[in-house]
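For this depiction, one protein chain was excluded, whereas all remaining protein chains were kept in their positions.
Our next item is subunit A:
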Amino acid sequence: MSSSLKRKLAVALLALGVHHALPGSALAAPNEQFFPLATYRVGAYASSGIPVWAGMIDYLRYINEVEGGINGVKLVWQECETEWTAEKGIECYERFKNGLDGAPVAVYQPNGAPAAYALADKAAADKIPLITLGYGRTEATDGSVFPYNFPVMLTFYSEASAVIEYIARREGGLDKLKGKKIATVYHDSAYGRETQGPLALLAEKYGFENIQIPVADPGNEQSAQWRQVRQAKPDWVFLRTWGVSTPVAIKTAARFGFPVERIIGDIWASSDEDVLPTGPAGKGYLALTPYPGGADFEIHKKIKEHILDKGKSDLKDPKSFGSVYYNSGLVNAAIAVEAIRAGQARFGKRPLDGDESRWGLEHLDIDDARLKAIGFHGLMQPLRLSCSDHEGGGAAKVQQWDGSSWKLITDWVQADRQTLRPLIEAKSGVYAKEKGIAPRDCRADG
């Protein structure tokens, strides 16, 4: 009897649940755009996440309170905790994809590689564009196969190319790379391996020696790797670690006598949190970033005046204002806002749905003048997306740690994207074949 009772209870609960899930009557649509925030404030990566969300929320607040929304359309947002996992990321996406109280979702930022991969197909089916800045599927650059994926600004391929361009600049030209040794010390994961393809191609093209040295997760002991580095005597080390493995790498390099000025960190090894624990060993460390640190950009003055000084900031620790992660939040939010603006130019000054903002993203053209107008000049590179090119920029700045803050030492270093495009198209072709996707014709889309 007890088991039958249990089942009855289960049925009743299920029926209740299903009833609850039925969509309520649609309210009159407000003049608001919903901005879902998939955040991670707990878990292993919380410390890097928290300043990012502060940057995003501060910018959204700034748009709402100072600029009166995007052409009068106010932004509303709500958070959902993903813990940087795919499962929670899916749950958040499903919770948010139909909007909030009638305010539609224009773009979705999964904020985490596992969720980005898991949502790629779902978002395409729901016609909601995913923006992944500095992570996500590299081959999604090919918008003909991935219409709703936007790995904007700097994919891992472009990052590899930008590093080589920067080294060439230091060595005195691309022709000087011949015979040089460039070692990549990478986190042995999908993320770490992603640059192997492009680096092999570039090594063949320019004739440098490409040395790959893996660091197993989590990477808090790297003597073996840096002994290997010392034996190989590379001219440069490209450091593609993340989390705890970055400060350990810098400290171990110092212990083995490898000059820190010859180590170039990648986008996920370029934050204040990566170098602060290294103490004096990190002084002189170089890092590549599409959103440099610093609080002197135009937008920072505005946010300081209108948000920070009025106590409306989401930032707990004011010292993080202008940190690399805070600035990445600003840049992420700005891209989304500008995409909506571009969509509004065509569809009218009203809240947009996913497909309309995809159009906006594919016609996004943030040039220098626009960057100056929104106060992001220097913080963000000019970005121009199209149907076939969902990456746009492909440039990074190189910053150097002076022991207490990051100093920018270059302007934008542009990746050689033409050389890498065939690699991307081959990968996206494989994906299209695997999934049976017929690539859309980008010429028709204007």
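Just so we're on the same page, a contact is a pair of C-beta atoms (placed from the backbone, for glycine too) under 8 Å apart; a residue touches a chain by one contact, two chains touch by 3 or more; residues count from 1.
Everything that follows uses one rule, which is that contacts and distances are computed from a predicted model.
**Q** Can you pick, from "ABC transporter permease", "Thiamine pyrophosphate-dependent enzyme", "Bacterial inner-membrane translocator, LivM family" or "Pyruvate ferredoxin oxidoreductase gamma subunit", the UniProt name of the chain not shown?
**A** According to UniProt, the chain not displayed is called "Bacterial inner-membrane translocator, LivM family".
**Q** Among A:65, A:188 or A:298, which one touches the chain that has been omitted from the display?
**A** A:188
**Q** In the complete assembly, which of A:61, A:97 or A:341 touches the absent chain?
**A** Only one listed residue reaches the unshown chain, and that is A:97.
**Q** Counting contacts across the full complex, list the positions on subunit A that touch the omitted chain.
**A** Residues of subunit A in contact with the hidden chain: 1-8, 10-11, 14-15, 17-18, 21-23, 39, 41-42, 46, 50, 53, 78-81, 86-87, 90-91, 94-95, 97-98, 113-114, 117-122, 125, 137-139, 156, 188-191, 193-194, 197, 316, 427, 430-431, 434-436.
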